[in-house]
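Notes follow the structure.
What you see is the complex with one protein chain gone and the rest in place.
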Amino acid sequence: MSLLDRIQHLDDALSWKGDMPTQGRYTAGIAGERFFRAIKEDGQFLATVCLDCDITYMPPRLYCEQCFAHLDEWVEVAPAGHVHTFTVVHRDLDEQMLPEPRIVAFVVLDETDGGLVHYLDEVEPDEIYLGMAVEPVLKEKEQRQGSINDIKYFRPAGGTA
Amino acid sequence: MYVKRMKRSNQRVAVVGAGMTKFVRRAQETSKELSWEAAHLALASCDLTLDDIDAVVIGTAPDAFDGVHMKSEYLSDSCGGWGKPVIRGYVGGGTGVFAAIQGWYHVASGLFDTVLVVCEEKMSSCQPHPQAAFLTIFDHTTERPLKPNLLWIFALEMNAYMHRYGLSKRDIATVSVKNKRNAALHPAALLGDPDITVEDVLDSPVLAWPVQRLDVSPVTDGAVALVISASHVARRVTDKPVWIEGVGWNLDTAYWTNRDLSYPVYVEEAARMAYDMAGITEPRKEIHIAEPYDPFDYKELHHLEGLMLFDKGEAPKAAADGVTQRDGDLPVCPSGGLLGVGNPIAAAGLMKVGEIFWQLRGEAGARQVPGNPRRGLAQAWGDLMQVGTVIVMGV
Amino acid sequence: MSLKRRVAIVGAGWSGFRSISPDLSYKELMYDAAVQAYEDAGIDPRRDVDSFVTVGEDYNEGTSIFDEYVPDQLGALHRPVQTITGEGIHGLAAAVMQILTGQFDIIVVEGHSKASNILTLPYILAFAFDPVFNRPLGVHPTFVAGMEMLRYLAETATTHEECAAVVAKNRNNALSNPLAGFGAVLSIDDVLTSEPIAEPLTQLECASHSDGAIVLVLASGETAATLTDQPIWVRGVGWANDTFRLESRPWGDARYARAAGEMAFRTADIKSPRQEIDFAEIDDTFAYKELQHMEALGLFPPGVAGEWTLAGGTERTGEFPVNPSGGALGQGHLLDATGLARVLEVVLQLRGEAGQRQIDGAEVGLAFGWRGVPTTGGAAVVLSS
Partner (left out) sequence: MEELVYDSVYLRREDFEERPDSTQEPVLFETWDPNAQYAWDAGVAIGRYLQDLKAGRLIGRHCPECDRVLIPPRMFCESCFCATDHWVPLEDTGTVLTFSRCYVTWDMVYLEDPMMPAVIEIDGAAPGMGIMHLLGDVDPDALEIGMRVEAVWKPPTDRTGAITDIAYFRPLEPAEE
């Protein structure tokens, strides 16, 4: 037989508040360190190449996912890509409405088999089409910290600023 | 005592390869990079490639350490899981040995011929200190508000164990000395120390009496990987397959404050299950090397008794008399254990399975146990002093 | 290697399926479901069960090393107990493998959700993202679903109306399912005009969460015959992961579902799934996912699942019923246990115990579970009466 006593009144249904308090600190990793430092210092985009599988990984990786080879072939690729897919997000992590909707996209970098997930700006949602050429807009060098947020957003290629 | 009866099942599933990373206090690699480093070495050790792998087992303990929710998804492609079946088992500190047991049932089920087992932990991502993550293993309503430190449960257990059998701290401290000296010969070790003495241990600062600093294994980042195959593959891949002869695991009540902490009943139950499957009736004679879980020095002894390798309360004296030295009657933790090599939780348990693999193949190098050991045992432990996982291997 | 008559489900129990469950702790919710499952299977866990498998995630529970807290309420004290951090069907797969070793006869599988106890669920999902390449953008996790959906619609010429038809179907099905908390009568237009979340994804196309616990009792072939005259055979099982990296996975195609399905059909000796399977319970965490998964599992060619749904072909009375239970959209999403809710419905249908929502003549059913955003972890199981 299951429970022999049950709660009959809601004020007997207590709950205990608490959290999982520890915080996270994440190194960028062996491949990540080189990738983000190249953006931070030179505004350059680096990828790694698996010669066996003929895959150019963006973001660069220490290993090939498909054949597990160690990747130490680094190449610089042009800061240019196209929109593979995108969405318009309306709420933040607290489920509150954003001051204004934001566009997030997966941008395939042209000379690679991968790309970057990032914001799109300087464009209206209805102007965006799959395959649209875009380029990254970076923060000023002094503001860059070696993070994905060193890139402010992507915008249509040949944009204004 | 109810024990799961097992049927004899030898020479069906074998460990054929192993690889690992150095154990370090803080790695620059991401958790994914650490996992790949161990996994690709394990494949290289037996000349296999990812195409030979049918399924992947991932073992990793609290997500709070690496700081990623659903950690096995994040780790999947770095453990070789691209386009393959991936499963993660998670039984706290028992995960390392349990992941090898999962490798066994993947193959013994007949669904897969070769499985890659990868255990990883990157504790250094956890801030302000990895120890802080253990606050959240306690019951959120009846215990966490008291702000417990993980050391509490070890100190409470060690005290109960010492009190019940009138044990001396000096005898217990010899375990820390033995393991840290053994670890000096392990290429991956974090705290190998050939010159440590019992006095050093007894003089180290008290953290939570009777637990002192040198009684405790270090917070560590690291990964270990094994390749486990069905017999027809194992015989093709290596001339020295190490057979998985017995497996056992057991979980006690979460109400740890209602239990007699002086003896790990659940370790005995897990051991009996594994011995039953391996056809072992006299463990002290039939087990030639033991790698019990040693996050604390007293735990090695506590577990040796649970594994029925020593009578209750007798393990400390045997340790002090040198019985468990690498050249003793029953070598215990020739690897250097968690106390010496390091304690990246899940990877620590699999390091012990790796040690038995290398020892039984005579490939442990400077740590090689003399004589011709043919059967070894690795055991892990965890949760609220509550889970025992045991694997018996033989050649 | 086929699983023909080697593993069967011989008992099932559940509790909850409500948006909140303030009257029960998670232990009591699990105990409620376990008592029902053991009565249904006619077993005593303290005497008959060889091994227990639970599914659970630390950050869904708010406790590290959550497997500590499962044995007592399942009757699993001093027994082999393991926790799989995966989808409910991953837990089922672990149980099936153990039985196939020949060393275990009766195994209990459990999964539950106390989603109502999580106060910051979007942050928990965000915590699953790559902490260096994706998480620092700080976007609400459903953006991945929005971007997948756009690509899926483009690549398969599926329409937004067809996705909306999934919601109307599932929440209508839920009206006749006592194990469902989100039954509703909705038009396609209601769905299309509900609040945009991650365009084109709208609010009504996202499954709300639910509390609940599910316990299943599995047995080996011979033992199953002694316990019930209506064993539900596990014909096939399969699971797979695609790369976790957002940057190297296909956005429109559920490759993980294809791989999981292929393994499940191979182990079930099923050559053409659409013909040999009578109905399916398929992950619908988001409406488009039901269609995308159906096509990746090989049940329909690309773009056709949507047409069938709009035309009513996947209704309970249609030619190929999908999610007669109401799915996650209709029952509520049970976090890791949501795949077990899919399995539970297939079991009840095959036992003819689905009451008002019973499908006539159903003999072979498929259940497919997905671990949700941002994962590419899927698991499938084929059951037959």
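All chains are identified by letter, namely A, B and C, in their written order; residue positions are counted from 1 within each chain.
By definition in this document, a contact is a pair of C-beta atoms (placed from the backbone, for glycine too) under 8 Å apart; a residue touches a chain by one contact, two chains touch by 3 or more.
No experiment lies behind these values; they were computed from the predicted model shown.
Enquirer: Just list which of the chains on display the missing one touches.
Expert: Hidden chain, whole complex, touched shown chains: A, B, C.
Enquirer: Which is it among C:15, C:117 or C:202 that touches the chain not included here?
Expert: Of the listed residues, the one touching the omitted chain is C:117.
Enquirer: Considering the complete complex, identify which of C:11, C:45 or C:273 is in touch with the unshown chain.
Expert: Hidden-chain contact among the options goes to C:45.
Enquirer: Touch as defined at the start, partner being the missing chain; which of B:26, B:170, B:240 or B:374 qualifies?
Expert: Only one listed residue reaches the unshown chain, and that is B:26.
Enquirer: Per the definition of touch given earlier, which of C:23, C:155, C:190 or C:269 contacts the omitted chain?
Expert: C:23
Enquirer: What does the interface between chain B and the hidden chain look like in terms of residue numbers?
Expert: Within chain B, the residues touching the omitted chain are 18-22, 24-29, 34, 37-38, 41-42, 45, 67, 69, 124, 127-129, 131-132, 134-135, 139-143, 145-149, 151-152, 155-157, 159-160, 163, 187-188, 205-211, 221-222, 253, 255, 257-261, 358, 363-365.
Enquirer: Touching the absent chain: which residues on chain A qualify?
Expert: Residues in contact with the chain left out: 1-7, 12-20, 22-28, 30, 32-33, 36-37, 40, 93, 145-147.
Enquirer: Given the full complex, what residues of chain C touch the hidden partner chain?
Expert: Against the left-out chain, chain C lists 21-28, 31, 44-46, 59, 62, 71-73, 75, 77, 114, 116-120, 123-124, 127, 131-132, 135-136.
Methods note: only the chains that are shown with their structure count from here on.
Enquirer: If each protein chain is taken as a node and each touching pair as an edge, is the resulting graph a line, ring, star, complete or other?
Expert: Chain contacts: complete, every pair touches.
Enquirer: In angstrom, rounded to a whole number, how far apart do the mean CA points of chain A and chain C lie?
Expert: Averaging C-alpha atoms per chain gives centres 28 Å apart.
Enquirer: Could you put a whole-Å number on the gap between the CA centroids of chain B and chain C?
Expert: Taking the average C-alpha coordinate of chain B and of chain C, the gap between them is 33 Å.
Enquirer: For chain A and chain B, let me know how many angstrom lie between their CA-based centres, rounded off.
Expert: 36
Enquirer: On chain B, where are the residues touching two or more other chains?
Expert: Each of 30, 64, 67, 77, 82-83, 133, 136, 140 in chain B touches at least two other chains.
Enquirer: Quick one: which residues in chain C touch 2 or more of the other chains?
Expert: 58-59, 62, 64, 131-132, 243, 245
Enquirer: For the complex, give me every residue of chain C touching chain A.
Expert: My answer: residues 22-24, 28, 31-32, 35-36, 58-59, 62, 64, 117, 119-120, 122-123, 126, 131-134, 136-140, 142-143, 146-151, 154, 195-201, 243, 245-248, 251-252.
Enquirer: Which residues, counting only chain B, touch chain C once they are in their complex?
Expert: 1-2, 4, 6-7, 9, 30, 61-64, 67-77, 81-92, 98, 102, 104-106, 108-111, 133-134, 136-137, 139-140, 248-255, 265-266, 269, 273, 277, 382-384, 386-387
Enquirer: How about chain A: which of its residues touch chain C in the complex?
Expert: Within the complex, chain A contacts chain C at residues 1-3, 6-7, 10, 13, 15, 17-20, 24, 26, 28-29, 32, 57-59, 65, 84-95, 101-102, 104-106, 113-119, 125, 130, 147-149.
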